[in-house]
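One structure coming up, written as structure tokens, with questions to follow.
All protein chains but one are shown at their positions in the complex.
Labels run A, B and C following the written order; every chain starts at residue 1.
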Amino acid sequence: MQMSKQDPKLRLGMIGGGPSSFIGPVHRMAARMSNSYELCATVLSSDAKKSTQLGIEMGMKSERAYPDWKAMIEREKSLPDGIEVLAIMTPNDLHYPIASAALDAGLHIICDKPLCNNLENAKILVHKTKEKQRVFCVTYNYSAYPMVRQARAMINNGDLGEIRQVHLEYIQSHMAESSPPYNWRFDSEKGGQSLVVGDIGTHAYHLGSYVTGLELDELMADLGSSIPGRSMDDYTSCLLRYENGARGSLWVTNAAAGAEHGLSFRIFGEKGGLEWHQENPNILRHRRLNGFEQIMTRRKDGKLYPTAEDSMRLVIGHPEGFHDAFANLYMEVAAEIRSLPQNINKVADEISFPTVVDGLKGVNFIYTIIASNKDRSWKNCRIK
Amino acid sequence: MQMSKQDPKLRLGMIGGGPSSFIGPVHRMAARMSNSYELCATVLSSDAKKSTQLGIEMGMKSERAYPDWKAMIEREKSLPDGIEVLAIMTPNDLHYPIASAALDAGLHIICDKPLCNNLENAKILVHKTKEKQRVFCVTYNYSAYPMVRQARAMINNGDLGEIRQVHLEYIQSHMAESSPPYNWRFDSEKGGQSLVVGDIGTHAYHLGSYVTGLELDELMADLGSSIPGRSMDDYTSCLLRYENGARGSLWVTNAAAGAEHGLSFRIFGEKGGLEWHQENPNILRHRRLNGFEQIMTRRKDGKLYPTAEDSMRLVIGHPEGFHDAFANLYMEVAAEIRSLPQNINKVADEISFPTVVDGLKGVNFIYTIIASNKDRSWKNCRIK
Amino acid sequence: MQMSKQDPKLRLGMIGGGPSSFIGPVHRMAARMSNSYELCATVLSSDAKKSTQLGIEMGMKSERAYPDWKAMIEREKSLPDGIEVLAIMTPNDLHYPIASAALDAGLHIICDKPLCNNLENAKILVHKTKEKQRVFCVTYNYSAYPMVRQARAMINNGDLGEIRQVHLEYIQSHMAESSPPYNWRFDSEKGGQSLVVGDIGTHAYHLGSYVTGLELDELMADLGSSIPGRSMDDYTSCLLRYENGARGSLWVTNAAAGAEHGLSFRIFGEKGGLEWHQENPNILRHRRLNGFEQIMTRRKDGKLYPTAEDSMRLVIGHPEGFHDAFANLYMEVAAEIRSLPQNINKVADEISFPTVVDGLKGVNFIYTIIASNKDRSWKNCRIK
Partner (left out) sequence: MQMSKQDPKLRLGMIGGGPSSFIGPVHRMAARMSNSYELCATVLSSDAKKSTQLGIEMGMKSERAYPDWKAMIEREKSLPDGIEVLAIMTPNDLHYPIASAALDAGLHIICDKPLCNNLENAKILVHKTKEKQRVFCVTYNYSAYPMVRQARAMINNGDLGEIRQVHLEYIQSHMAESSPPYNWRFDSEKGGQSLVVGDIGTHAYHLGSYVTGLELDELMADLGSSIPGRSMDDYTSCLLRYENGARGSLWVTNAAAGAEHGLSFRIFGEKGGLEWHQENPNILRHRRLNGFEQIMTRRKDGKLYPTAEDSMRLVIGHPEGFHDAFANLYMEVAAEIRSLPQNINKVADEISFPTVVDGLKGVNFIYTIIASNKDRSWKNCRIK
């Protein structure tokens, strides 16, 4: 997965992700690691003056250290060397207007999850992406770990037989204190109707479908706060049914005192099971019916499926981490853009990275959990 | 927890648990380890002739190698040195008639779970146990591991603060094959209405309440077979609510291909969390809010609560296992019996080992899961 | 490994191992678990009065609650139902005189390690054991864990190919404090010339040879105290060469602050490697050249070698521990005794449990380490 020739770099713009954010430096690191982008234009704060100043400090030319996102999209589309790709890492409520305007301006998009806060807007983005024939990646970045892709390939190749049970977890401690420091996610106008599902639950959901290749059919959810008196939710647990009849469960919380990251899956099929934990991502445990468990390790020696090997850079025993996986998304988006227009219809098809269609499904998942919890009943998860 | 003086041994009878069973040798080993019982009378098969023969081979006197359970209870109660304690490990449908007759005969009882297949019968056994002032232990043996008791003591002492989240699992592979070897549990007349809940689910349920000290208030269950065409259930997943508002989930199956034993709990409170796995029972992981996780190990040096130290025999680093925990039940039942009649009213109160009341709750849990699954709705778990 | 018929129990005597010791209760538990012995006579203290009193409290008849070991051996040999087997768990310096007298009295012996403190005496015990045609077990009890035996069987069957590297560890914390509580082992008259090698180092050495089937050829040792000013040793590290040219190393200490038990081996051969830790003894890690590591678990379903299955009682996922392994020695000694006189020449041959010959090798190992450390040079390990 190294570029054999030095292709010209794609011109990248970023909206959101100032230097004090967590995710901004991650996107910029991923872009550098991919060796495929040049960061040319930024909006780094909702405060116009600060945005410009931060952009200049980050090395932008002053006229491309924009004060706000509208100015950026408007001006860049008129430049002969304007940006080609836009990375969006604002609060969730701005994803839709920015992405929509960017598609109209002909930009390819890398957008944080959830895609947006409103289901109808999500559908519009899917439609517009296809219409404009653009590449649109939603950063379900955990699906880019090599051993996650190994799991997907194993299941797709039938190594586990028919899938029967799926268990998904995302267990954090960030909001385990009664009064955690303020965060825009606490404001449902910005963060969306469910904090915990929008912020982390959709990652777990996406991982389940990504690895099994199965659509979620129905769910029954318990959603709420595990801390009395707290207004926003911090916990959901769901019963799941996948399209093939496989049963499952999901446990997502950011209020588990002392937990760290805790994203994991355990999946069982006819012939065995797979277990993966993001905190130690280079390992995939493979349980085998009537056999011993084997510990599959990330390694580039022909023992893993090509899709896994293509997602890694290092040889056996040298751990890769969060940055390496995130960089895979940037690398694959670049490769996809470079393959246009031949691949033009692949945008929403089976490609390695998560797309706007995955983003739509994630928004629908949030809606379904809220509805199920409200009615205390099973709900269908298919997009109408 | 060693006996300082050699008390006279309690005279023990056993019904069920022939030498080719799994659980029979376990009970006998536990009795020997406790050093508190003498096995005097047996019924080791439903085939009368075989029962007598196996008893004699096991060293019983021929007249106490009984052909059937009725004969044993009838004759033993007339002997001056008749059995004082009866251990029952038959198929589930026989638990009630045997236990009922044994209580009538004035015997103390150690009975495998589930207590019985019928809720009304379970209530009768509770009533009769109190009336007859007998000791009645139901072998929820996993609650006898020292580190489980340490967890219970920590929570009881407030080390975790208020409990907020409970996650229980029991994941086995015994029925992952499409056609596992025949077992009486496949017959609901013998095994009860739910195979998977009766056989292993009640263990997980009991552990959750035992460790947290919380009653389960409501549940929402998905119950069924994960293998198409199978008549008996092999999977349940539930959403849980405990009496204090804590939320939880449970995943129980014996059809997870390649899993082994997989009984575990993870419990989070205000100040931290605890995690325990039966497969490595000498360790209790203690996550701490704003601190590092510590690995609590079974050890007898004053670092654990007395209830944990009292449940172990070995010093730091020397692993105890399944037999050691099972033997705790036998030892504690013996101590309880020896403390009669002073402790007569403690039978259904807070004592270290699980009693007939826990057995009743377990039967009620099975009923509630079946009802919730049938209606696809939340159900109250309290015993009416 | 269950007895199908109830053989008459062997009459057992014990010298040492009072109720406040660690090892006494372990021996008694192992004897009970094996279901093959009746404890008939004891010497439980070096204080004659206390010895008698403790014996009576343990249920001995007063005339068999002996005040000292000479009285016991003398009187028991004259009884028609005198003891047949003697378990010795005194301080090390008494092993030789007691064992020697017991052999002369025709007793079979189960003796704690090290066999004795003097190499010539060890040779005499080997000679006398053969001459008297007795069964003599030295309690290198860690070799009785099922997964240790699986490792031995795998290597013996060539599953690893030729053995190339052996690494042994025994890392404890018992003497990590500058001034640990007094212990007879601090007195070299009682404990022998090396505390750390005699107490735990010989276990690690025995395990290395037991599992690989290889004799140690040469060693180069560093032996001493890791705490300045301490008179007794608490640390040894050695370079090893086995008879087939395999290289190895050994790290043994009881002064590693915060360690627990820490007995382990890692062994590599042409085709792969094995790793085992006593703290989690139900698992054997099997690394495979050009393959993934597999986690072999103790289980009784035909996936392990018969020698491993014969050493276990419980099915998959139900952990066995220290007591279960120790009980294997008692069970196997009983089986060996019952097979006499047909097996009379097997005493020092290849049998499942460690014998007096292993005891002699252990004493020789202690001598060799001391000599190597003194001269700071490699020494031959073969018994002259």
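We adopt the following convention: contacts are C-beta pairs under 8 Å (C-beta built on N, C-alpha and C of every residue); 3 or more make two chains touch, one makes a residue touch a chain.
These numbers come from a predicted model, not from an experiment.
With respect to the full assembly, the chain omitted from this view is in touch with A, B, C.
Considering the whole complex, the residue from B:267, B:296, B:327 or B:357 that touches the absent chain is B:296. Of the options C:9, C:190 or C:271, the residue whose C-beta touches the omitted chain is C:271. Only one of A:82, A:114 or A:281 touches the chain withheld from this view, namely A:281. Remark: the residues of subunit C touching the chain excluded from display are 160-161, 164-165, 167, 173, 176-178, 220, 222, 224, 226-228, 235, 237-239, 241, 245-249, 251, 253, 255-259, 268-273, 286-291, 293, 376-378.
Residues of subunit A that touch the chain left out of view are 2, 4-6, 19, 22, 25-26, 29, 32-33, 35, 57-59, 172, 260-262, 278-282, 297, 299, 313-324.
What subunit B contributes to its contact with the hidden chain is residues 286, 290-297, 301, 303.
Going forward, only the chains that are shown with their structure count from here on.
Residues touching across the subunit A-subunit C interface largely coincide between the two copies, over half of the numbers being common to both. These two copies of the sequence, subunit B and subunit C, are related by a rotation of 180 degrees on CA atoms, to the nearest 5. For the pair subunit A and subunit B, the distance between mean C-alpha positions equals 44 Å.
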